[in-house]
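Every protein chain but one is kept in place in this view of the complex.
== chain A ==
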Amino acid sequence: MIRYLCSSCGLRKFVCSSQSLLLIKSSRFRIVPTELYPYRWPRNCFTRDFSTCNDVESTKKIAHKLGIEDELFVDSLKNCPDLLHVSSNKWESCFRELMNNGLSAEETLYVITKYPPLLLTNVKDFSTGFKYWRGVELGEKNVLSLLKTCPQFLLVRGQQISLRVAHLKTVGSDKAVVKLLKNAPRLMFDNWNDVLAKLSFLIDEMRIERKQVLKSYALNRDLLFLKSRFVFLERCGKYVKPKLDPDPNIPSKNPPLKSIVEEDDETFSTQVAGVTLEEYEVFQELYTMEVAESEMDSDSE
């Protein structure tokens, strides 16, 4: 059973029957990146495909043959025991394919430990994935480092890769695009209009420097989350929109974007905004209601 996300409505769907898999082929659903929705496989998912569970020793031998140190391999198994539920042949073919595409043995182990669904995929899809990623001209080094950080991108459809990277290139340079995708992998799957809305909110409305936005984790968040954090800070008097022509000699008193977006609720409310967590929780509730009301008003107009 794998978790899929509807591309139009954001509906999460658990797929395990062949009939449901047809939906994926019709491209309405796509695989959700692990960073957003940590996977949890039922055991039968593997035993169904591979009749017997793999033996640790045989896999260890293969790993040794591929040039992976035993200690590193055991550590990886500790982190991700599910790796053992795949046949040794599959292991080998998957490793060889990834190594053929420019990853070292250690990098391959890291990538597979990070995103185990790769072991279930047809190995031919890897080379296709690599081909598409090389085709978008981000630079070989950049592509490898990106795929190492976000291995789930290997399973994204080619058309989607080219289209999304083209969109992202309008925002920043090749290097910035890679950094942006590493920081915010959901950019690959989000609706582009939603991404634009987030960029517009941060850059045009809140007047945050484009550089800061591209460097931060901000775009991995929902627009509502971003708005609630900024509005909260504005109401607390801790964030003041910078002037259109700010004086470079006067340093800004606003907290950095990183601490606004990346801190957890408690640290954000107490240390960044200077109030209590209770107040922030109540505010979130109120703000969601405010947004819903304003949307209803605009709909009725």
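Throughout what follows, contacts are C-beta pairs under 8 Å (C-beta built on N, C-alpha and C of every residue); 3 or more make two chains touch, one makes a residue touch a chain; residues count from 1.
The rule we apply is simple: contacts and distances are computed from a predicted model.
Asker: As a check of understanding, state which of "Cell division control protein 45 homolog", "Translocation protein-like protein sec66", "NOL1/NOP2/Sun domain family member 4" or "Trafficking protein particle complex subunit 6B" is the UniProt name of the chain not shown.
Answerer: The UniProt record for the chain left out of view names it "NOL1/NOP2/Sun domain family member 4".
Asker: Just one of A:V156, A:M188 or A:A273 touches the chain that is missing; which is it?
Answerer: Of the listed residues, the one touching the omitted chain is A:A273.
Asker: At which residues does chain A meet the chain that is not included here?
Answerer: Listed in rising order, the touching residues are 200, 204, 232, 235-238, 244, 273-276, 278-279, 281-283, 285-286, 289-290.
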